[in-house]
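The structure appears right after this line, and notes come after that.
Removed from the display is one protein chain of the complex; every other protein chain stays in position.
Each chain gets a letter, A, B and C, in the order it is written, and its residues are counted from 1.
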Amino acid sequence: MSDNHNQHHIVPLSTYYTIFLALMVGTALTWWVATIDLGAMNNVIMLTIAVTKATLVVLFFMHVKYSSKLIWLAVGGSIFFLLILIVLTLNDYMARGWYTFG
Amino acid sequence: MPTNTYLNAATTLKSWLLTRDHKRIALMYIAGITFFFGIGGFFAALIRLELVTPAGDLLTDETYNKVFTMHGVMMVFFVLIPLIPASLGNFLLPLMLGTKDVAFPKLNLLSFYVYLFGSLFTLYAIVAGGLDTGWTFYTPFSTVASTSAVVPAALGIFINGFSSILTGLNFMVTIHKMRAPGLTWFRLPLFVWALYATSLIQVLGTPVVAITIVLVAAERIFGFGLFNPAVGGDPVLFQHLFWFYSHPAVYIMILPAMGVVSEVIAGMARKQIFGYSFVAFSSLGIAIVGFLVWGHHMFVAGQSIYSALVFSVLTFIVAIPSAVKVFNWTATMYKGSISWQTPMIYVAGFIGLFAIGGLTGLFLAAMGLDIHVTDTYFIVAHFHYVMVGGAIMGYMAGIHYWWPKITGRMYNEFLGKVSAAIVFIGFNLTFFPQFIAGYAGMPRRYHAYADAYQVWNVLSSAGASILAVGFTMPLLYLAWSLKNGEIAGDNPWGAVGLEWNTTSPPPTENFHTQPIVTWDAYEYPTPVEGHVV
Amino acid sequence: MRSGTVFFPEVASTMAARVDQLYLFLVGLTAFFTILIFTMFVVFMVKYRRREPNSIGARIHGGMILEVTWSVIPLLIVLGLFVWSAQIFFAFARPPAETLNVYAVGKQWMWKFQHMDGQREINELHVPVGRSVKMIMTSEDVLHDLFFPAFRVKADVIPGRYTHMWFEATKAGTYPLYCAEYCGTKHSGMIGQVVVMEPDDYQAWLTAGAQEGSLASAGEKLFQDLACNTCHRPDAQGRGPVLHNIYGKTVALQSGENVVVDEAYIRESILRPAAKVSAGFQPTMPSFQGLVSEEGVMELIEYVKSLQGPTANQAVRPTTSGPAPNENTPSQAPPTRN
Partner (left out) sequence: MSNGAAVAHDAHAHHPALAHHFESLDAQKEASVLGMWLFLVTEILFFGGALTAYMIYRTWYPDAFAVASSEIAILPGAINTAVLILSSLTMALAVHAAQTGERGKILVFIAITMVLGAAFLGIKAYEYHEKYVEGHIPGLGLPFRFEEEYYRPAQIFFSIYFVLTGLHALHMIIGLGIMTWMLVLTRKGVITPEYYAPIEISGLYWHFVDIVWIFLFPLLYLIGRHVHHVG
């Protein structure tokens, strides 16, 4: 973020190649994890890798690391509202079988 | 009249149809929305005619179901959601921001055509067999049982959704990036805050209803069974997805109207809005918390009672910012210099009717009571109070308030007041009895009903005919004023606000010089130069 | 038919008065705030109407004390309302321990009711005064909603699943019942009446109307007709588990989960046996989906429920003890669908 017009930031090519490698490694890793049995941890690991990969793409390929706060807010905000949708819906399904108290 | 205006800049048909001027696009929206309001109103008239007698003898049950469905669909998706943002919002936002246009003028034109295309598509669905699912499209009725044109109608709504998204997106970028020099966030008119909050909902909510429609269509077209209990799907999941959008959507309808009310009160009382920042933030609060309450439509739908509990308490909380607004508006009136023009009469109507509509929302948020009133006419009354008494009244106030700016001419003040009074009376007569009928147990979406409810229905139908007169009058005298109205002058109300700092009607570029803002919103200098008392 | 005054439906259940109280309180609240605000607004309009063309309003920016006051007072009011309404809601959600169970099946466009003693009714429901009645409901096609205005209660009826509601009628009479969830062409024709009878009259009605015997005995017959008994035998020699005394127990599944045997579980076992296989058994039970109607399922359920008491060799199947089932909430989290 050398100049104030942050949109002009040019990411060095080496960064792109590094990220690309990381993404490929992540993909291979996910596949490998899927084939071994770690119990419940399988899903956790696979999703963590997916989230990491997505974050890398967003930050570097999509230049969010070099962008204004507003863009960060847009990205964060959409994830927040998606979580609202998922959590409040899931909440219903999780709680349907609960016993009523009293 | 000024010689150089957006209206006479070019007069060919093409110059209208391909315009990128937000003001012309706004006018095209007004025309489109009025047309659909007429159609929706026509269906309303059929509903009320049918319900005069308990027997259900005017329409067949099948037709009746199609009629109220199309009434709801037209009014919600093609009238109320675009109503204020796309018309007054489009016209005023760049003016209020002191800029030449919205951020993406071509996109703005595109969203108009998307709107037109989507709504005409749904109109086509009426011809192609109608739609009988109710505006809520509940599964599995809509996916496996209905034999009407569900897919075309839903497709039209889907297409129309893009229009809403694009408008919201356009407005958000415009508000972030296009403010005149010196126009900081806390100098923005409250209408702009309201539009911003609305856009937020449009951008975050609409895609979810879009995917829901896709899933319903996939079920109908391909036979995929996502909501179908026969393959283990859950119909209630549809309701979650639907209301995730459609509850916030009711705030898409009311927030802009609240913005209009703030402007009109400030302008007509020539006074700073009491508690500016509370009113501004309550819009954002409603928009955001409004996403947490959708389950209140499903208290008896088979959702978990604990889930219901959470949704209920959040619903009660989302009522608070509305209360804050109402109190601040009332406080603003204190020691104002209040002009009794038509817009103000409509605002007074708005306050009374929205208070009733909103407070009856609390009846519904109260779970133990909602069990009895849900799916009865009590609900119908509640939402007409907020949607017609709130949103439409707000729009009527706004259209009268800015009519001189839009057209350069005044409407007929006397007729304006008379029709406002007619609307107010007709409205209450139409919908107040429905609260009573609803509590007495009359279910909604009933084509024939028990004799005991007839009193209320006759009153309601009588009211509706008065209401129709009240809504038709403005259409006539406003049209008449286009040619014959008195020349308005740039600032007939003697109000402040950038939109009053340019000619009426404004030039295509909005301002002859780029405004630089050094004052807060609603800062009234003395004396004020206005023509109207 | 009695439908109350034009303002109120008949007050005919133990809950109705509680609901009406909350309603009247809210009516008062609404009247109070609407009149308060509207009057103030109009009074200000008159009092501060513009007298000079050029005059402007007083310069007042706001006031923190007022803002806090008019946020906190409504907040307290609504929180109070929340607690009050939640109490009523939970009372509706929690049937008393002893209930008279009635099955209801919604179908485009009629209501079918089945009593434990075997009486079947269409669009008409007979219940006694002074006893808690629990409705166990499902739908054969789309969503419906059984609504008794006089009892202030309704609940959606959902295909593929049981929902419940309860009421205790307090006054003999005939009251309307409606379908309150839009269900297609004849939605407004899906109506009927509930006949509330004095206990003696109700007994008389029961005996007069008894045709095919109780639900459970009809179920027993079906159990034989469908050859369930070839696999489910009381002596643990069949291919399927012994069904005696399973109702209300928690049983272990192949997947390692436990599940409470309630109506929903039995229903699922009949229609989709493979979905939850009991531990120690092969999924050999065929599905009876399409072979038995919703009413038939209800009869079978009642039959299985009636299989109480000692049998030979009970200990063969693995059961685990768990909390007593509450029929109000069908079963554990995932199992709620069926």
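Everything that follows uses one rule, which is that a contact is a pair of C-beta atoms (placed from the backbone, for glycine too) under 8 Å apart; a residue touches a chain by one contact, two chains touch by 3 or more.
Fair warning: this is a prediction, and the values are worked out from it, not measured in the lab.
Visitor: With touch defined as in the header, list the contact partners of the absent chain among those displayed.
Guide: A, B, C
Visitor: Pick out which of B:K100, B:K335 or B:K417 touches the chain that's been left out of the picture.
Guide: Counting the whole complex, the residue in contact with the absent chain is B:K100.
Visitor: Which one touches the absent chain: B:I165, B:M268 or B:I436?
Guide: B:I165
Visitor: So which of B:P2, B:G56, B:G129 or B:G225 would be touching the chain we can't see?
Guide: Among B:P2, B:G56, B:G129 or B:G225, only B:G225 touches the chain that is not shown.
Visitor: Write the list of subunit A residues that the hidden chain touches.
Guide: Interface with the chain not displayed, on the subunit A side: 5, 7-8, 10-11, 13, 16-17, 19-20, 23-24, 27, 30-31, 33-38, 42-43, 46-47, 49-50, 53-54, 57-58, 60-63, 67-68, 70-71, 74-75, 77-79, 81-82, 85-86, 89-90, 93-94.
Visitor: Residue-wise, where is subunit B in contact with the chain that is not depicted?
Guide: Listed in rising order, the touching residues are 99-101, 103-105, 107, 165, 169-170, 172-173, 176-178, 203-208, 210-212, 214-215, 218, 222-226, 230-234, 237, 240-241, 244, 509, 512-514.
Visitor: Using the touch rule from the top, list residues of subunit C that touch the missing partner.
Guide: For subunit C, the residues touching the absent chain are 255, 272, 274-275, 277, 283, 287, 333-334, 337.
Quick note on the criterion: only the chains that are shown with their structure count from here on.
Visitor: Could you give the separation in Å between the centres of subunit A and subunit C, each centre being the mean of its C-alpha atoms?
Guide: Roughly 42 Å separates the two chain centres.
Visitor: Send over the residues of subunit B in touch with two or more other chains.
Guide: 236, 305
Visitor: Touching two or more other chains, which residues of subunit A qualify?
Guide: Those would be 93-96, 98, 100.
Visitor: Spell out the residues on subunit A that touch subunit B in their complex, using ranges where they run on.
Guide: 70, 77-78, 81, 84-85, 88-89, 91-96, 98, 100
Visitor: Residues of subunit B touching subunit A in their complex?
Guide: 176, 204, 208, 236-237, 240-241, 244, 291-292, 294-295, 303-307, 310-311
Visitor: Going by the contact rule set out above, which residues of subunit B touch subunit C in the complex?
Guide: Counting only subunit B, the residues touching subunit C are 56, 61-62, 65, 132-134, 138, 140-141, 144-146, 229-230, 232, 234-236, 269-272, 274-278, 299-302, 305, 308-309, 312-313, 316-317, 319-320, 323-324, 326-331, 333-340, 344, 348, 351-352, 355-356, 359-360, 362-363, 365-372, 374-376, 436, 439-441, 443-450, 452, 455-456, 494, 524-530, 532-533.
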